[in-house]
Structures are given as structure tokens and as C-alpha cells.
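Left out: one protein chain. Kept in place: all the others.
Chain nomenclature is as follows: A and B, assigned in order of appearance, with residue numbering initiated at 1 for each chain independently.
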Amino acid sequence: MEGLNVPLNHILLVSSLLFAIGMLGLMIRRNIIFILMSLEVMLNSAALAFVAAGAHWGQPDGQVVFMLILTVAAAEVAVGLGLVLQVQKRFKTLDMDYANRMRG
Amino acid sequence: MLEITLFYVAATIALVATVMAMTRTNAIHALIYLIVSLLAVAVIFFLIGAPFAAALEIVIYAGAIMVLFVFVIMMLNLGERGDQQERQWLQPKIWIGPALLSMLLFVELLYVISALEGPVSATAVSAKEVGLSLFGPYVLAVEIASMLLLAGLVGSFHLGRRYLDRGDLEKEGE
Partner (left out) sequence: MMFELVWLIPFIPLCSSVLLMLTAGNLPRLLIGSLGVGSVGIAALLTLITGIYFMAEPVPFELTLWSWMQVGNFAPSVAFYFDGLTLVMMSVITGVGFLIHLFSTEFMDQDHSYARYFAYLNMFVAAMLILVMADNLLLLYLGWEGVGVCSYLLVGFWYKNSANGQAARKAFIVTRIGDTAMALGLFLLFTELGTLDIQAMTTVAKETWQVGDNMPLIACLLLLGGAVGKSAQLPLHTWLPDAMAGPTPVSALIHAATMVTAGVYLIARTNGLFLLAPTAMMAVAIIGIATSLMAAFTALMQSDIKRILAYSTISQIGYMFLALGVGAWTAGIFHLMTHAFFKALLFLGSGAIIHCLHHEHNIFKMGGLRSRMPVTFWSFMIGSAALAALPMTSGFFSKDQILLQAYLLPGMGPYFWIAGLVGALLTAMYSFRLVFIVFFGKLNIEPDRDTGWRMAIPLTVLCGLSLIGGYFVIPVQAVFPPLSDEHPALWVEYISILVPVIGLLLAYLIFHSRQLRVDGIVDSKIGQLLHRFWFSGWGIDWLYDQLFVRPYYGLSTMLKSEPVDAMYSLIVAINQTFNQLLSEAQSGRMRWYIVSMVFGLLVLISLALQISPEVL
């Protein structure tokens, strides 16, 4: 399969848009699950930018970094969802604004 | 030409699906949209000559990670009550300011990337190359990633165990 003539800046444009949307989600949502989803979107957009850059230069490094990002995302989601369970248990809500006391 | 058309279609689907995912009130709905978005991104990966990345995107992201989300959402069992609350939280007065900020950021990024020229490479970067690179110059990063995964494993096990064993928790106290 050959990739053909997709302009780099268009891919980056898509990546930027995804990042902005994810960030918007991060800012407007109060539910922790949605916040985690937004984080996934942002990580994904970054991964897209890396892969695009790697493809632009014809090098595998972009994909290597993509895999690292994948690892980070997986670990983050695992721990994050564990935290979601704890928050739900302790506060009986998923509202992040409620969990603002910064104490155990 | 087909590829380019395919790219724009995939990009449009990814963006729309993401926006939908961010604005849903039902967590499962949002998750489905997110999976769609990830699949679309996988298509883009495939189109720009990164088939291995595309495969990983589908298997790990859209598959494994999203399944985690699904499980947790089902465990929490939010139901109709959660929907109403989400709707209440998504007032325009809440999101208008952040939307402006995001817009600004996007404009800045746009300004930066607009200077870039040229298409992506025509030749695909195969899984073999990626593997050689991973266990060549990047071997240290792989080790660190594996440690990170181990830490994630231990952490999630610890957090999740206490959630499941309610009886034990009461005895342990705070």
C-alpha cells in the first residue's frame, strides 16, 4: 500500500483540531470519565502528528513515538479508571469539582 | 486521487465523531463516537504509510483501552440520572469561555503549521523497520515504557481491588 500526496499540513491541521476539541472537552466536562476520554483524544491527536511527521521524512521514528504514546495512554487509562472507581466510592459522584478538598 | 479523497473523508469522520463524543451526555454513546474517531484516525495512519501504527491504533486504542472504559462505565451503572446531570452541566455559559480559548490555541497552531510545505512520503514504513528501530536506538525507551506499564498495572490493581472488596475496606478503615 502506498501513501500518496496527502499534504503534511492538512494532516497536522486535523491533528490540531482534534487537540483543540479534546482540550475543549477537558475544560468543559465535569465528569471524570469524560475528562479521561478527552485526554485520550488529545493523546491521540499528538500521536497523529508524530506519525505524520515520521511519514513525511520516511522514517520509523514517528511510529516508535506513537507506540510510546500508546503505552502512556494505556497506563494512564488503567490508573485513571481505577481512580474513577475510588472517587465514585468515596464521594458517590463523578463530579470533579466536588473532589476539590485535596485530602484523602 | 482516491487516497486523498479517502483521507479527507476519514479526517471529516474523525473530527465529527470527536465533537460528538465530547458533547454526548451518555457515557456509552460518547464512547462509541470516540471509537469511531479512533478508527478514522487509524484509516489516516494507513493512508499516510504507517500500516503498523494503524493496526496498533485499532487493536490497542479502539480495542483494549476503550473496552476498559466500557467495563468501568458498566460497573458504575450511571443510568438516566447521570444523563440529566451531564445535560445540566453542559450549559453554554460554561463552555463558551473554554471554547474561545481552544479556538485561540487552534488559530495559533494553524498559524504555525501553515508555514509547512510538502506531502508526506510516498513509501510506507513497514512494521519491520519500526521493530528494528524500536529494539535498536530506542531500546531504552522500550524498557521505560515497560516499567510504566508495570506501574500502571500495579496501580490499577491496587485501586481496583479496594473498590471490589468492600468488606475488607470497612475493616481496614481510612
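Operating definition for what follows: a contact is a pair of C-beta atoms (placed from the backbone, for glycine too) under 8 Å apart; a residue touches a chain by one contact, two chains touch by 3 or more.
These numbers come from a predicted model, not from an experiment.
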* Structure fact -> Of A:23, A:46 or A:94, the residue that touches the missing chain is A:23
* **Selected residue (touches chain absent from view) among B:9, B:104, B:132 or B:147** => B:104
* Structure fact -> Note that chain B touches the absent chain at residues 97-98, 101-102, 104-105, 108, 111-112, 115
* **Missing-chain contacts mapped onto chain A** => 23, 26-28, 30, 35, 96-97, 99-102
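We adopt the following convention: only the chains that are shown with their structure count from here on.
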* Asked: Contact residues on chain B for chain A in the complex?
  -> 3-4, 7, 11, 14-15, 18-19, 21-22, 27, 30-31, 34, 37-38, 41, 44-53, 56-57, 60-61, 64-65, 68-69, 72-73, 75-76, 78, 82, 85-86, 89-90, 94-95, 98-99, 101-103, 105-106, 109-110, 113-114, 116-125, 129-130, 132-134, 138, 141, 145, 148-149, 151-153, 155-160, 162-163, 174
* **chain B-facing residues of chain A, complex** => 1-14, 16-25, 27-31, 33-34, 36-38, 40-41, 44, 47-48, 51-52, 54-64, 66-68, 70-79, 81-86, 88-89, 94-95, 104
